[in-house]
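What you see is the complex with one protein chain gone and the rest in place.
Residue numbering begins at 1 within each chain, and the chains themselves are lettered A, B, C, D and E in the order written.
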Amino acid sequence: MKRPSGRSADQMRQITLTRHYTKHAEGAVLVEFGDTKVICTVSVESGVPRFLRGSGQGWITAEYGMLPRATGERMQREASKGKQGGRTLEIQRLIGRSLRAAVDLHSLGENTLHIDCDVIQADGGTRTASITGACVALVDALRVMKQRGAIKKIPEIQMIAAVSVGIYQGEPVLDLDYLEDSAAETDLNVVMTDKGGFIEVQGTAEGVPFSPEELNAMLALARKGVDELFALQQAALQD
Amino acid sequence: MKRPSGRSADQMRQITLTRHYTKHAEGAVLVEFGDTKVICTVSVESGVPRFLRGSGQGWITAEYGMLPRATGERMQREASKGKQGGRTLEIQRLIGRSLRAAVDLHSLGENTLHIDCDVIQADGGTRTASITGACVALVDALRVMKQRGAIKKIPEIQMIAAVSVGIYQGEPVLDLDYLEDSAAETDLNVVMTDKGGFIEVQGTAEGVPFSPEELNAMLALARKGVDELFALQQAALQD
Amino acid sequence: MKRPSGRSADQMRQITLTRHYTKHAEGAVLVEFGDTKVICTVSVESGVPRFLRGSGQGWITAEYGMLPRATGERMQREASKGKQGGRTLEIQRLIGRSLRAAVDLHSLGENTLHIDCDVIQADGGTRTASITGACVALVDALRVMKQRGAIKKIPEIQMIAAVSVGIYQGEPVLDLDYLEDSAAETDLNVVMTDKGGFIEVQGTAEGVPFSPEELNAMLALARKGVDELFALQQAALQD
Amino acid sequence: MKRPSGRSADQMRQITLTRHYTKHAEGAVLVEFGDTKVICTVSVESGVPRFLRGSGQGWITAEYGMLPRATGERMQREASKGKQGGRTLEIQRLIGRSLRAAVDLHSLGENTLHIDCDVIQADGGTRTASITGACVALVDALRVMKQRGAIKKIPEIQMIAAVSVGIYQGEPVLDLDYLEDSAAETDLNVVMTDKGGFIEVQGTAEGVPFSPEELNAMLALARKGVDELFALQQAALQD
Amino acid sequence: MKRPSGRSADQMRQITLTRHYTKHAEGAVLVEFGDTKVICTVSVESGVPRFLRGSGQGWITAEYGMLPRATGERMQREASKGKQGGRTLEIQRLIGRSLRAAVDLHSLGENTLHIDCDVIQADGGTRTASITGACVALVDALRVMKQRGAIKKIPEIQMIAAVSVGIYQGEPVLDLDYLEDSAAETDLNVVMTDKGGFIEVQGTAEGVPFSPEELNAMLALARKGVDELFALQQAALQD
Partner (left out) sequence: MKRPSGRSADQMRQITLTRHYTKHAEGAVLVEFGDTKVICTVSVESGVPRFLRGSGQGWITAEYGMLPRATGERMQREASKGKQGGRTLEIQRLIGRSLRAAVDLHSLGENTLHIDCDVIQADGGTRTASITGACVALVDALRVMKQRGAIKKIPEIQMIAAVSVGIYQGEPVLDLDYLEDSAAETDLNVVMTDKGGFIEVQGTAEGVPFSPEELNAMLALARKGVDELFALQQAALQD
């Protein structure tokens, strides 16, 4: 088996995390997984949705979008279509759930953190890159909240990172790019905490079903990948 | 640990599959997982979506809905809100992907099979009940297609069934009802083929992350559950 | 003249009213007019729409839907189309107006009763079946409100029932099924109270106009039909 | 009983029909029922909706709207709300059905006639005024079609007119204005042909049910009203 | 150069301003620029949008629409399409901005003035006619507000008028009708105050760019045109 990208089966793409990428947002990170590039911003807003008012608890919510020509073929702009597609909604629900696991919502006070992940160039793995980048932006936003006095102290943060794995030509491979993803028999997205627990596991067979053994092999690869991501997040946050 | 339902950890609810539940559809099954009741119909339409025209291949697509008062609190009707929510889209995408794995789409000719899963009463596990019931309705629809001459022979069918498992008070349990699901630390939906392969695995931690060991224990339970479902599907189809 | 259904001109279809059909709603009736089957639920919600706040008066509102394959040909799901069609809106406005005549809204306190009529199988007369079934569900819901203390006593209820009549091959006939309705020259829906007054009369000529004499003959038939329905409602409510 | 308008019970308002009211449409009539003013245009378009293609048959369809300040209180513009309300859809379906009864659709060739009824000032009875005015505009449009060679001869036309009647303070009255309509116990819209047949009868009790005797008294008044309207239509068309 | 309309280059069309054109609105003007006819109403509503609450300041907002057959070809009704087009939004934003310049919003108290401009017949220049007519309707509405005690005195009003100019066959011309507008190389809409200041200048080259000299020549023509309009507004308001 030879991956189209020429990488070894357990090799991640080049990952970069650029903080303060834009100037207005409380957290703003450009995350790159190879040619996949996503701007992740975190916006702090005082107040919470109706179902939490008076609870003393905060909220984290996420939205996801792609520029129309982030992809090989131009896709119709969702704003002009007048609705977000099922794929978009599914991804932004995943991002929101994942990041809500990063921090105890009670520690936020009645504030809402809006995560926006906008893909400016897509080459596979946009949802896992989004989660990985958004977690760094979240930390920056919490630091700004502390500076502004919106929270008294920065709450304990459980770092979250995500990676895709798959079965490509019968073998488990790590961090699929678009070409590999299109040809993979199975695609598995794994979201983990820096303590090694799973937050989310989503695997889909394309064509051939996958076996429990393949699942476990993929999960092991994912573990290796997110460990590298956690190291990169820490490095970025210490700059 | 004692389940609210009083069942043992590896015990499914009472499952029933009622074929020919309504009269117009080519396949029409009422599936009940305990108090969860879903009408699954399969409608055959000649022709395929634009991206398949001329390919000689068929298509299977799914839609999902809930009656407004299928739930404890009335939910707003999606038709009057003017859009389907993210949860709805996510579930119907899952149902469609799962059922497309049941049959080689080339064996359908240029016909579209519309699966509609409408929940008339909800008590947890509506998506897994939908998949399990829809697969029986699909077989009925293929038989009708054969009778009408739309296909020359009934294609080989890989039966598909699905069940939810979870971690409840620290222990893996099978086939969560609503009360159990609301209190579970982890919720995992598993879609399998009757040969034991995975079609889809979707696990979400609510609060506490889950470990690889817990994941494997849940998958083993799921395997037990779907095996029971496959037996019930076969029995129903032989009536 | 021979009706496709083989019934005599003034003969209703087999009617059944099944109470407590689903478990969550305060009122939940499955109504069957022959092969037409509608689930009618009534959901009680504390509070009223803005225009009634502070008035001490309650509100009754209705929504109507059909499962996509309730009909011979699959219809597109309104939730996925993003809007309710004109026929749907017209029918749900009719159901709401009719049921608001059943009870003095001042006797409800500031509570809203949501009626949902969902057709699971259609064979003509879905709107009249909906009204007839919803009135029974309404009584059940009022009983639950009394039990829960939301109202002090069950208000006086004017029972409401509805039936369609038509001119088929030149003769007035009662309770048209789909085949008869499609071929009828005139279609008249009549909503009455159990004291014999009209709540709503809606007649439409399809092709040939109808005469005052035909109108009166149809109204007489309708009267016979609703009287049978009132008896069935009473019987159902005494179980 | 004294009507707010000071009219006798069987007296219509001042009716005017102004042909060629705007210059672009094939038929363009301003109809006035007292202070109710509606612009009715008929636009001829070659071609028919998909379900009629190749049938050799034409189609007549209608849309209805109100200027936001046609009424005492400004209503939100439906175009900016993003959807037409239930009342609008109900009325335009009624107008379309009524006018399709005016002419054999096979005599139109594969052409579509779009009726647009736009209320510029409302004072009760907008739907009946719309139907009455649109029928005159339809005749003008057929004459233009003949001139342009779109049809070989002007088809036989069954004139259609409509009026509202009601029970006001216990007495049947003809052609209700807004004040009367708001206070009426029953409101009945009647659409008739110039040969005395009914095209549509729609009666609604507001509060108190109405009796068969009241219905017949209202229908007799309606007959008197539409006869006057037919005379005015003829006069207008002979100018 | 000869204009299709036969007018001289600096000649306006016949302009009429008919006040009190409909009876419900506080201001209601029919404005005609030749065959272009627009109903402009101003509706007074107590209260302001959220962003102004408590400011003591009022608000003026505008909406614009066309009847479907105001034009040579029937256009689809925006209410049935479910959204207002870009041209509509652009025009109504222009009308709103222009009229907000007519009066100090602080002098209105917390009241909102809704301007509705509905084109019943279009022949070029609908937006400039709308602004010119709406300003007269605005004065009428302010007078009504004074009478009703909603404001203590009529605030100082800066009259606003608008006209289109263009380059037609190389020459600047005033007040283009539809035929001229379609063939013009440049189209410039100018909104001015009665003191000669510009409120809005919007020029678009269709094909050939325009020069600074052409721009100045067009602006001079526009000045002549609006001066005539100001005189007509004054005359209308003194009736």
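Just so it is clear, a residue touches a chain if its C-beta (ideal position, glycine included) is under 8 Å from a C-beta of that chain, and two chains touch if they have at least 3 such contacts.
All figures in this text were calculated on a predicted structure; none of them were measured in a lab.
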item: Among the chains presented, those that the missing one touches; value: A, E
item: Contacting the left-out chain in the complete assembly, out of A:Ile39, A:Ile60 or A:Ala129; value: A:Ile39
item: Touch with the omitted chain, as defined above, among E:Ala9, E:Leu179, E:Val201 or E:Ala217; value: E:Val201
item: Full-complex contact with the absent chain, from E:Leu52, E:Met75 or E:Ala101; value: E:Ala101
item: Missing-partner contacts on subunit E, residue numbers; value: 83, 85-87, 89-90, 92-93, 97, 101, 188, 192-193, 195-205, 207-212, 215-216, 219
item: Residues belonging to subunit A that touch the chain removed from view; value: 22-25, 28, 35, 37, 39, 41, 43, 45, 63, 65, 67-72, 74, 77-84, 88, 114, 116, 118, 120-122
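Assume only the chains that are shown with their structure count from here on.
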item: Cα superposition of subunit C on its sequence copy subunit D - rotation in ° rounded to nearest 5; value: 180
item: Gap in Å, rounded to a whole number, between the CA centres of subunit E and subunit C; value: 50
item: Residue list for subunit A, restricted to those that touch at least two other chains; value: 83
item: Which pairs of chains touch, using the document's own definition; value: A-B, B-C, C-D, D-E
